[in-house]
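A short worksheet on the structure shown next.
Omission of a single protein chain aside, the complex is shown with its protein chains in their original locations.
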Amino acid sequence: MIHFYSMMADVDPKSFWNGTNNSPELIAMIAITTILGFIVLGFLMVAPIQLRKYVIAAVTFLSGLFYVAFYLFPVPVGRKPQDVPANIVESVGFWISDTQPVVANFSNIIGGFLLGLGIYSQLHLHIRRITRQQTDWGFSVVLIVSMVAIVICGYGDWIMRQGPKGSELQLQSKWGLLNYGSDLLFDGLLQQMDAAMFSMVAFYILSAAYRAFRARSLEATILLIAALIVVLSLMGALEYVWNGGINNLAQNDANSFIQNFRLTDIAKWLKDTIQTPAIRGIDFGVGIGLLAMGLRLWLSLETTGGNQ
Amino acid sequence: MADATTPEMSLGEKLQALPKWSLYVVLVILTSVPLFAKLEVPNKPVEASIDFYGKIMAVPDGSRILVGSDWTNSTRGESKGEMKVLLRILMRKNVKFAFYCFDPQAPQVVRDTIREVNAERIARQEKPYRPFDDYVSLGYFPNAEGTCNAINNNLLAAFSGKKDTPENSGPKDVFESPVFAGVKSVKDFQLLALITASSTNTVTLERIKKIPLLFMVTGVMVPENQNYYASNQIVGLAGGLKGVYDLEQLMEHGINNPGPEMIPSSKWGVVPGFKGALNSGMGTAYYPTLHFALLLLIVAILTGNVGMFLAKKQAKKGAA
Amino acid sequence: MDYTFIKMTLGVLATVGLYSVLYRENKFYRFWEHVFLGLASGWALVILWTETLKSTWWDKMLGATNNSGQASVMGYWAYAALLPIGMMGYFVFSKKHNWISRIPIGIILGMYSGQQIQVWWNRFGPQIDNSIKPILPTSTASFFKPGTSGLAPDAVAKINSTVYPSQAITNIIFVVTLLSVMSYFLFSFDIKSKMLKNTTTLGRWLLMIGFGAIFGSTVMMRFTLLIDRMYFIWIEWFKMLVLRQPG
Partner (left out) sequence: MGQQYLDTGWLGVAVTATIVAFILFNIYRARGGKELFIRRIPGLTAIDEAVGRATEMGKPVVMVPGLGDGTVNAKSLQALNIFSYVSRVAAKFATPIIVCCSNASLFALAQEVIRDVYQQEGVLDRYDMDSVRFISDRQFAFAAGVSGLVLRQQAAAAFLMGEFYAESLIMAETANSVGAIQVASSTETTQTPFFIAACDYVLIGDEFYAASAYLAKQPVLVGSLIGQDWGKAFLGFCVLVGTLVSSVQLLGSTTQEFKEGKMNTIPERIMKKSDTFFSRMLNPDPDPKIEITREKYPADQLPTPAPKETIK
């Protein structure tokens, strides 16, 4: 099918930045990049103190600059597959839009590499608790055991699914111990606990509402009434009765003005006329706050940690 | 902690100091018992749901849409109902779809839901939706921001290298699937329907600008998305259990469809429903029970306030 | 005892275990809490490779070949640089070189902040557009918008495109709400002027209405999830598995 061919061509035209799978030049480039990376790391370790600030600032600025350019730089109009850029401006435009998908995952990949830090902190805490027999050290054992168990089962299961017999594993009858293990730990426990924890919020909402939703001040009263109206409007049955009553008042005249007082319409009016602009008002503020924060970070204007 | 009630408390103070656990017990009972009874409650779909139904029905039969799925078992109660409604409509209209996820668990959950809906169809002698041919799983994308940018900017690059497994065969490149036949950019999809339980809703509408967006969100996200719906950043919105129930009713009765239970809308012409098809789902199952829970909440709030006023009266008396 | 039964029963036990904290913190809860934390971290380690690094780093770096072994996706060597960058994070525990850990963080934050500037208008532009509403009635034929049921489409269209006094008032309330709420979040203006003081107070009240409405619609979701849990315990597990009855 021809679309497949042209499509693949759209995805990556051969360029300086890429190489064919398993091709020697690609592997060479990868090796070189990695080594260079570690050499740079080595240099950083001996970098003079006064330089540090600038290194961090520069790195931050450059990584931010990409998306700013992605936003500001004119995207070439009506680009078609396999087009060659007509001029320097266009080639930059092409480069940016071709590179964005590559850059897209950087922060998550780096974040991924950092996960080890978190796990280390957890293990450090709990292993010390066990070795020193501190209170609840038994539970620390539980934590570590379940962590190890799911790691083994999870990877075991994944490797089997990647293997030649992978597609068979869609049938439970073909499962082995590891498959059962990973299904039990993830699907049977982890997922269920997620749902359980989330559903507990319902209890907390009830107690919080009972404890705190008192008509103490004018503000509180306003909050209370608005909440009640919306809650009522969510109860289809009650809504039906109310609207029915209104309808009788209006002698079933769908165009009567009284119809505006159906519970649905009151709630809708509240939503569209007060709630929406109120939230929008907050969002404008938060949005600009975020923009400013982003700007300060990007230009390294503030010292994180509010040093004094 | 105002849990312990002491005998010498006045009625007002007692009403304000009901032990938490008693409230909890009542809540559990009220959310469990009604589930065993089959109840029907009347309902009037909100405008946002009607628009959602109208838009999704307006998608030409046999064409294709993009589906973003970003929910897991933790919001099963609402999101799964939404997903099922969407799937039922798409499958009945024979609309092909490709789905991507921003949560590592989401792809599996979607597949399970599709399996369920397929089972329904087989039970009713309808053709099931086949993986890879009728729908494609693009899998999980760790970085919502970057991926949304990429989808809008260069869809093929965003999805390149993704593989999906057809029935009885090894994994294949998703671009080999009929769903992607002739696809060049995101514009080749009729619209994007996003079922989300997280902040990916803003991430998506901030970045994907080239096709219309339909959102299916959880109850907590309704007010926020009401805002986007009002400003036409999204063209349809199904919010929470109410949204699910609305859509299930719309599937039954359609819009402006003459009949005893016609659902009127000045925005839309006559949009047919799927009378006789299996339209009732989780919305129909849970919505009645929700009433009891909400009722308890209201009672609890009122009790607290009544208690407060009684106590105030008492205090005044004491002062006098 | 089949596998499904064990699996579901464990799920129920875990649920009850976590719920038990509602009464008071206890050993049963503590047990499940630690299982939960252990599984969560373990799972994070699993998907770190299977769902994140493999597909978004390793495969992209090496490129991919389709079934027939032909190149179908090009590999991008630049990805290789990310490994050393990631490693820099681990200097955080070093007394001497901990500053190096700021570099990967700097990259993450840099990209994040760049995007803030990129998406700001996409998000707020349309909202500004929508906040501009007609506050002068274009017709005074009737105070309220007439009902449209049973009218010809063009008549409906005409009514919908006209601004009646009632709508004008609604729109004024909308704009006033928006502006007064925004004024509440002005921090650098000294609230001495009576005018500003009043608008900010008004803004706060209107905020409360907004929050009330949010509370209302959130309650729906939270209760739904509880209902779903109860459905899992009572219908899916107790009724269908223990009593072996049809749902």
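The chains carry the letters A, B and C, assigned in the order they are written, with residues numbered from 1 in each.
Please note the rule applied: a contact is a pair of C-beta atoms (placed from the backbone, for glycine too) under 8 Å apart; a residue touches a chain by one contact, two chains touch by 3 or more.
Since the model is a prediction, treat every value here as computed from it, not as a measurement.
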Looking at the whole complex, which of A:33, A:107, A:182 or A:273 touches the chain that is not displayed? A:107
Which residue among A:25, A:83 or A:253 touches the omitted chain? A:83
Tell me where the left-out chain touches subunit A, residue by residue. 1, 4-5, 8-9, 12-14, 20, 71-80, 82-86, 90, 93, 107-108, 110-111, 114-119, 121-122, 124-125, 136, 193-194, 197-198, 200-201, 204-205, 207-209, 211-213, 223, 227, 279, 282-286, 288-297, 301-308
Residues of subunit C touching the missing chain are 18, 21, 25, 29-30, 33, 36-37, 39-41, 43-44, 66-68, 70-72, 74, 89, 92-93, 98, 101-102, 104-105, 108-109, 112-113, 116-117, 120-122, 124-126, 128-129, 131-136, 138, 161, 163, 171, 175, 178-179, 182-183, 185-191, 207, 211-212, 214-215, 218, 222
For subunit B, which positions touch the chain that isn't shown here? 1, 74, 142-144, 176, 198-199, 209, 220-221, 223-224
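Heads up, the rule we're going with is that only the chains that are shown with their structure count from here on.
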Of the other chains, whose C-alpha centre is the longest way from the centre of subunit C? B
Closest chain to the protein CA centroid? C
In whole angstrom, the CA-centroid distance of subunit A from subunit C equals 9
Rounded to the nearest Å, the gap between Cα centres of subunit B and subunit C is 13
Can you check how far apart subunit A and subunit B are, centre to centre, with Cα atoms defining each centre and the answer in Å? 19
Where in subunit B do residues touch two or more other chains at once? 20, 24, 27, 31, 74-77, 142-143, 145, 149, 160, 170, 176, 223, 227, 230, 242, 290, 293-294, 297
Residue numbers in subunit A touching 2 or more other chains? 8, 11-12, 70, 103, 105-109, 112, 192, 195, 197-199, 202-203, 205, 209, 224, 228, 231, 234, 271-272, 275-276, 279-280, 283
Touching subunit A in the complex, subunit B uses residues 2, 18, 20, 23-24, 27, 31, 41-44, 46-47, 72-77, 105, 142-143, 145-147, 149-150, 153-154, 156-158, 160, 165, 168-171, 175-176, 180-184, 223-224, 226-227, 230, 242, 245, 287-288, 290-291, 293-298, 300-301, 303-305, 308
Under the touch definition given earlier, write down the residues of subunit C that touch subunit A in their complex. 3, 6-8, 10-11, 14-15, 18-19, 22, 30-50, 52-53, 56-57, 60-65, 71-90, 92, 97, 99-100, 102-104, 106-118, 120, 123-124, 127, 131, 144, 146-150, 170, 173-175, 177-182, 184-185, 203-220, 222-223, 225-226, 228-229, 232
State the interface residues of subunit A toward subunit B in the complex, per the touch definition above. 1, 3-4, 7-8, 10-12, 70, 81, 97-98, 100-101, 103-109, 112, 166-167, 170, 191-192, 194-195, 197-199, 202-203, 205-207, 209-211, 213-216, 224, 228, 231-232, 234-240, 243, 264, 268, 271-272, 275-276, 279-280, 283
